[in-house]
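Missing here is one protein chain; the remaining ones are kept as they sit in the complex.
== chain A ==
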Amino acid sequence: MITRRLLRPASAFASSGWTCTACARASIISQTRIPQQQKRAHHVPPLTYDETFTRAGIPGLLSPHGYLIAWSDYQESLVNKLNELTAGEPIEHAQTKDLAIQFARDPMSASLFNHASMAHNNHFFFSTLAPVPLSLEKVPSLKQSLCNTFGTIDTLKATMLDTAATMFGPGYVWLVWARNLDNAPVGGSSKSRGSWRILTTYLAGTPYPEAGYRQQGIDANNQNAHSYNDYMKATPPVGMFGAHSKSGQEQAKMPPGGTQVLPVLCVNTWEHVWLRDYGINGKRKYLADWWGVIDWGLVEQKTPTEASHPVEFIRS
């Protein structure tokens, strides 16, 4: 049980040394006041188009009330919980991504991880949306780079939306740029060292491999011990010593199979986002509408330079 400690002792609130007998008999709880948060470390981050969205919703995706539920109220509740969990401690000024990575392996701080990761993912989702989104045709370098990995944009769209639709339960689906696991450049060129990938994270899982223990990329209810182990350990241990041995993998900071990953786009499949505007059966329609309101200009800003340079096609 997590107890919330009183920030000031009860005696500090007594205005004079003498209290009448009636007040002295009164319960101690009515005399103490827990002061309001005087200085909150975390605040709801401002979205670029927050005013427009609050007034008119996200055109083509969410109504104003739907936006209020999915962003304004929900993000504020996440931020309030973060403040509660980190108040007065050295981590109260840490960013959400750093909190998620730091507490990914700490089951006692699971609540803190969940709220930090959820705040991060939710903000990421809304940061790629705009009232008048830029079409992918207007960003040819990014389109070419995506086609190099997926073949066509329709394949990318189908893969992402189908993955999101078949996920049972809430979560996120990410489009990430990931470096290849082996350091040796493929095809002799050092530029083709990564490719686009699609990641799923259930509930409040995080796409960053440094917190890979809480990626929650699969539904554990559908797995058995072997498949789960295969998922957790991408590479079998090799040798007695070194980074690839059993002890080396246990000591490694990054979980096995982890590499540098940069997310550029995500879709939020939590029900509270689309339930009000699409109904309980409207998940597929919500995903289809979401594809139409992505601002590919904002996605291109997040894309690393090495990804938007023409990359030769990698057959993996």
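Following the convention adopted for this analysis, contacts are C-beta pairs under 8 Å (C-beta built on N, C-alpha and C of every residue); 3 or more make two chains touch, one makes a residue touch a chain; residues count from 1.
FYI, contacts and distances are computed from a predicted model.
Colleague: The hidden chain: which UniProt name fits, "Calvin cycle protein CP12-1, chloroplastic-like", "Serine/threonine-protein phosphatase 2A 55 kDa regulatory subunit B", "3-methyl-2-oxobutanoate dehydrogenase (2-methylpropanoyl-transferring)" or "Ribosomal protein S2"?
Modeller: Hidden chain identified via UniProt as "Ribosomal protein S2".
Colleague: Pick out which of A:K143, A:R193, A:R214 or A:K283 touches the chain that's been left out of the picture.
Modeller: In the full complex, the listed residue that touches the missing chain is A:R193.
Colleague: Check the options A:P45, A:P64 or A:G282 and report the residue that touches the missing chain.
Modeller: A:P45
Colleague: Going by the contact rule already stated, which one of A:A70, A:A104 or A:A119 would touch the omitted chain in the full complex?
Modeller: Candidates A:A70, A:A104 or A:A119; residue touching the omitted chain: A:A119.
Colleague: At which residues does chain A meet the chain that is not included here?
Modeller: Within chain A, the residues that touch the unshown chain are 39-46, 78-79, 82, 93-97, 116, 119-120, 123-124, 127, 179, 183, 185, 189-191, 193, 208, 260, 262-263, 301-302, 304-306.
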